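A single protein chain has been removed from this complex, and every other one stays in its place.
Going in written order, the chains are labelled A, B and C, and every chain counts its residues from 1.
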Amino acid sequence: MVGYKFMGKAHSHAYKDVGMFFDLNADVVMKAICGRDENGVKAAADKFGWESYETDWRKMVARDDIDMVDINAPSDAHKEIALAAIAAGKHVFCEKPLALNLSDAREMLDAAEKAGVKHGVCFNYRFLPAVQLAKQIIEEGRLGEIHHYRATYLQDWLVDPNSPLAWRLKKEVAGSGAHGDLNAHCIDLARFLVGEFDRVIGHSRTFVKERPIPASSSGLSGNGGSEKGEVTVDDATAFLAEFKNGAMGTFIATRFATGRKNGNTFEIHGSKGSIRWDLENLNNLEVYFREDEPNLAGFRTISVTDSSHKYAGNWWPAGHIIGYEHGFVHIVYEFVQHMTGGSGFAPSFRDGVKCQEVLEAVDLSIERGSWVGVDEV
Amino acid sequence: MVGYKFMGKAHSHAYKDVGMFFDLNADVVMKAICGRDENGVKAAADKFGWESYETDWRKMVARDDIDMVDINAPSDAHKEIALAAIAAGKHVFCEKPLALNLSDAREMLDAAEKAGVKHGVCFNYRFLPAVQLAKQIIEEGRLGEIHHYRATYLQDWLVDPNSPLAWRLKKEVAGSGAHGDLNAHCIDLARFLVGEFDRVIGHSRTFVKERPIPASSSGLSGNGGSEKGEVTVDDATAFLAEFKNGAMGTFIATRFATGRKNGNTFEIHGSKGSIRWDLENLNNLEVYFREDEPNLAGFRTISVTDSSHKYAGNWWPAGHIIGYEHGFVHIVYEFVQHMTGGSGFAPSFRDGVKCQEVLEAVDLSIERGSWVGVDEV
Amino acid sequence: MVGYKFMGKAHSHAYKDVGMFFDLNADVVMKAICGRDENGVKAAADKFGWESYETDWRKMVARDDIDMVDINAPSDAHKEIALAAIAAGKHVFCEKPLALNLSDAREMLDAAEKAGVKHGVCFNYRFLPAVQLAKQIIEEGRLGEIHHYRATYLQDWLVDPNSPLAWRLKKEVAGSGAHGDLNAHCIDLARFLVGEFDRVIGHSRTFVKERPIPASSSGLSGNGGSEKGEVTVDDATAFLAEFKNGAMGTFIATRFATGRKNGNTFEIHGSKGSIRWDLENLNNLEVYFREDEPNLAGFRTISVTDSSHKYAGNWWPAGHIIGYEHGFVHIVYEFVQHMTGGSGFAPSFRDGVKCQEVLEAVDLSIERGSWVGVDEV
Partner (left out) sequence: MVGYKFMGKAHSHAYKDVGMFFDLNADVVMKAICGRDENGVKAAADKFGWESYETDWRKMVARDDIDMVDINAPSDAHKEIALAAIAAGKHVFCEKPLALNLSDAREMLDAAEKAGVKHGVCFNYRFLPAVQLAKQIIEEGRLGEIHHYRATYLQDWLVDPNSPLAWRLKKEVAGSGAHGDLNAHCIDLARFLVGEFDRVIGHSRTFVKERPIPASSSGLSGNGGSEKGEVTVDDATAFLAEFKNGAMGTFIATRFATGRKNGNTFEIHGSKGSIRWDLENLNNLEVYFREDEPNLAGFRTISVTDSSHKYAGNWWPAGHIIGYEHGFVHIVYEFVQHMTGGSGFAPSFRDGVKCQEVLEAVDLSIERGSWVGVDEV
């Protein structure tokens, strides 16, 4: 595994726990974690339960005892590592966004397909029980024809103008801001739930254009944040969308939604019913059916915690909620099963590419000030 | 009508508006309002739209042009006015609690029945659309056998120890505190929804035992609130109940529920479903049915605002909510129809008596420290 | 007053009740109501409490005993009636949208200003206590710089494809569909709360293109709805907006939001705090302040029902909620005070024009497929 910060911790936890709660075709062995800072990665290996560590991902990728590489390094490193891992015949599981841009993403997909390795992108939210239930309801036709899809991804960690200029705020490392980080999730969920995008138009803002440069994270020097640097990604991006099935979509991702911490939500209206969901309350799904008796119709708040719900039965009895990290356990479970003889797996690199297409179509629409077809990019 | 303060305003409004939204058997004519303070009652008559006013209720009760007397004076005056009105052959509609104590209430019931006049008690909450829907669901057997009834009535206007010693805090005028004022509503709703009480046990508290005596409301003297007087009613009363049908009940009424303004709530669990409701959100009813598909069962939040709901169709289109005072319009509508040839009407004085029985059984249980059967009082 | 259906009822109620709950500079006398169908308007006059009725608005406008004309006829009649009333020197209060198009709206504004009569548009939602509180918080600077404004107006009464082709679905009568009917409210609230629009881009859909022609409402013939006619307005319109102050906006109005009855909502994020509100729960406002202690910050659910809140003190004690129609009472109160010597009044026809500008800029953006500056129309 490459990367040991936020995502590194979430992924490590998933590998550690998946075998305890799920029956796998094969055991997961946590061979090696990789990071550039030796002290940091050594500590992480110990803490998270990896057998060994590497400071050069090339070495890790070359190891014979490793079947699969999990990439959760910053976005600008995804492509090079993935291509090397694929070349070495490893299965590859990669954090989103798949790459810094669409052409890189396509190159990665091509390489993986040609090499015949298994590939996946970590759109972890697909694998929460509430989202699985939403998918099932829609596939069974119980919402009817879909008319509206509205999504938000609301965070507020950048509202403070003195919040430092982290790597996520530099275009050359992160590729994008709220758009690539947050809208990527919303786009993937929309594709998963209601289908492909037709055309989009958006706008974006960088509300705070300069931020303090953080002191060196290794703590050696004391430049203390008095200098400022330019923020080169968006703080917020919103867009309108039209889906190929005729539905209208509204999307907004922002890191300036004061008071909203992790508001990844969707609300879907169809001709027969509606669904809504909020990641901060991820154990509930709200569903409305027009077919209910008129005086008894209302949004039902369904606790997706009993064993009638996918994955929920592997955890605790009804009403004993699960948390954010459980989505990673589920996606890792599915990917491991896929690697070891299971049927198909999505989201694959193809889904990573498709998501990137929409992201870039939005970027292009912002540049042009007019609608852009997703097939144009 | 006797009384022109909070309840006087709510009742006046009901008489004024009922004909606009409902089709009545006969027109409502607002003949006269009565109060002891001439300036006050004159102003109220003008403001509220009464044709005339009286300062002596005996005169009003004697007037030939009046068919019905509405009593919303302080509780200690209910009995005398009601008996006089009944003696004069008027129909009587009385605020709750019906009387200061059970024997007075029974006397009023007897008098009304013997005289053959129509009589009603203003348990207005029965007539909200959500409560009507709850009633219908239960009567149709859709909750099955009732196991649990939990009610609260949570207010906080006495939390401030400097809140003055109003008439509602004096036993000789009000009869009771939170118990008679608020639990009375909860008891009536419970009787309406799940049936008669079997036995009860309670406890109560007066958290603040002395409060400033308010300056004379006529403004003549200036004793200014520096003197304190004793609070002689309860600030809060809670009790356990067993219903004749075997259900368990929990009730609490308090004026010390900091932050809760008018939290008249109930939650009912039956063998087939559950219901919950909160007066502060009175346009919604939450309902759960076990018969729903297991993975789609959840509390439904039903907006009782469309024309499939009782009374709602007389107001506005779906989703256009109504408020607190609408319950008075509905109860007045039902009582006027009852007086003018409609079928029966409940809550009658009989319901006032039944409610009083439970209130007094609770009081007796507090005295004794043990369970008291409602049939004992 | 012209019109006696849904809005006619809501306005009549306001005139009837306003004097009971508010102290006015002058008494309101309900002189005459006007409608084309004599039986219908006669019944409405009786029911709603108007002294007389007219079947020709020209007659009503000409009457000497009338000081103010309230226009809530279908939108295509607004202009002609308003201009005649203004010419007759009457004050004019008009339902939204002010006119079928911007040039008509501007003509009405010009006429009213030249004649020096008082003029108002019935954007009633401004006058709900929660919206007043939102305004106050923003004006005091407690949200800081505004970054985001998101509004929805979600109804579902057209989801059923057999719902008839009402006048609201014909462009020549209604001017517009969800956009003019619902987005008009959202645009006005946005202008009221965060300021003027800079540019917009939208899209819209008519999901059901043909609907049954309703049988004659007079019930004479029996054409029974078997014929279908074309829907010539939008079922849903969404748009992105940029405000002059730099804030990003997202708006959606739809009559196809299955399960949502009257979901007029806004959520505003500023550099210091956030606000959100939903008309279906209109007695609450949710507010977040960044300045709260970090571990105690959270959205506060404020019950705007006590006397510290504008208009609330004129009704009931804390926690006793008000309903949809109260907004009309408040706006009528303000307009009557304005007519009789009060200071200014907004929303005036000028606000009606400003709203129309945004509506038309959105329409133009849909035609062009690119952003349109509000100053361009």
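In this section, a contact is a pair of C-beta atoms (placed from the backbone, for glycine too) under 8 Å apart; a residue touches a chain by one contact, two chains touch by 3 or more.
Model, not experiment: these values are computed from the prediction.
One of B:N124, B:S176 or B:S274 touches the chain omitted from the figure, and that residue is B:S274. Residue in contact with the omitted chain (choice from C:N162, C:N295 or C:S343): C:N295. Within the set B:Y4, B:Y153, B:Y288 or B:F345, the residue that contacts the chain not displayed is B:Y288. Of the candidate positions B:S12, B:S75 or B:T254, contact with the hidden chain is made by B:T254.
Contact between subunit A and the absent chain runs through residues 6, 9-10, 12-13, 16-17, 19-20, 47-49, 155, 157, 260-263, 279-283, 303, 305-306, 315-326. Interface with the hidden chain, as seen from subunit B, comprises residues 143, 145, 147-148, 150, 152, 154, 156, 159, 161, 201-203, 205, 207, 236, 238-240, 242, 246, 248, 250, 252, 254, 256-260, 269-274, 288, 290, 297-299, 369-371. The chain not shown here touches subunit C at positions 133, 137, 284, 286-287, 292, 294-304, 306, 308-309.
One rule holds in what follows: only the chains that are shown with their structure count from here on.
When you average the Cα atoms of each chain and compare centres, the chain farthest from subunit A turns out to be B.
The mean-CA centres of subunit B and subunit C are about 36 angstrom from one another, to the nearest whole unit.
Inter-chain spacing, taken between the CA centroids of subunit A and subunit B, is 54 Å. Remark: subunit A and subunit C have CA centroids separated by 41 Å (rounded to whole angstrom). Looking at subunit A, one finds that residues 297-299 touch two or more other chains.
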